[in-house]
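A single protein chain has been removed from this complex, and every other one stays in its place.
Up next is subunit A:
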Amino acid sequence: MADIATAIPAAAPAHEVRAARLSAFVRYTLLTVVGLIMLYPLIWLIGASFKTNSEIFGSIGFIPREPTLEGYVKGWETSTPYTFGRFFWNTFLIILPKTIFTAISCALVAYGFARFEFPFKRFFFATLIATLLLPNVVTRIPQYILFRDLGWLDSYLPLWVPSAFAGDAFFVFMLVQFLRAIPRDMEEAARVDGANSFQTLIHIVVPMLLPALISVMLFQFMWTMNDFLGPLIYLSSVEKFPVSLALKLSIDTTEAFDWNRILAMSVLALLPALIVFFMAQKYFIEGISAGGVKG
């Protein structure tokens, strides 16, 4: 009893309260400063997109002296026969099938690995995980030759098709981990209720897997949105370019770079990912933590 009584001070002395407040002040100041430093390029980007070309390199501050929309207007028109709207549409054409294919194929494969016994299962799963460790560039050349021989160059097929066959091992792994954390009782109840494996997947597993599936789709959305190398390798006609290539295009074709156009379009290119992220933030974080921690 005496030990407990001495362990709890009646009231913290005044100097301790002061020290605690000071430490909090220092911590928050430090965090704010570091946060601002990390965000500064982004803030600068947004500010600079409203600057004139001459001002961009003239000052380090991010507030434009003479705000102008010229960058956005001219940038949207581009130096090609197409507006930026076309490139956004192209990006959308790549992302939509890819995201849907990824969700379907990865859910199927993960369900198989997590819930069924089949010969060489461990070997196949180990192989799948091993591909996670393989650098992407290693497979670029064989993949390119394969798609070339199939006659798929300069089409979206090389970008879509791998995702329809659960090409992203990371997503399969994430879903398998998530599934392992879900008890099987519900699926067994469904089987007793007369559902076959596929009906169980559709009616029971997918709804329970939804948070993880949403984060898979979000990841795929963002990665595809930002993917530069894939479209660069497989697409050659400008009319099929997604936003990521189009941004590069404006640097290539003009002799004197109109930086404010590039920056303005970069800001626009950032928007979809940001909007989607904030809309789905709840599921996104749920999915990451559930997939990563519960495994």
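Quick notes on this structure:
Convention: a contact is a pair of C-beta atoms (placed from the backbone, for glycine too) under 8 Å apart; a residue touches a chain by one contact, two chains touch by 3 or more; residues count from 1.
The criterion applied here is as follows: contacts and distances are computed from a predicted model.
Name of the non-displayed chain as stated in its UniProt record, restricted to "Arsenosugar biosynthesis radical SAM protein ArsS", "Aspartyl/glutamyl-tRNA(Asn/Gln) amidotransferase subunit C", "sn-glycerol-3-phosphate ABC transporter ATP-binding protein UgpC" or "NADH-quinone oxidoreductase subunit K": "sn-glycerol-3-phosphate ABC transporter ATP-binding protein UgpC". For the chain left out of this panel, the touching residue among A:Leu45, A:Met208 or A:Leu270 is A:Met208.
Per the touch definition above, the residue from A:Lys74, A:Arg191 or A:Lys248 contacting the chain not shown is A:Arg191. Along subunit A, the points of touch with the absent chain fall at residues 183, 185-186, 188-196, 199, 203-204, 207-208, 210.
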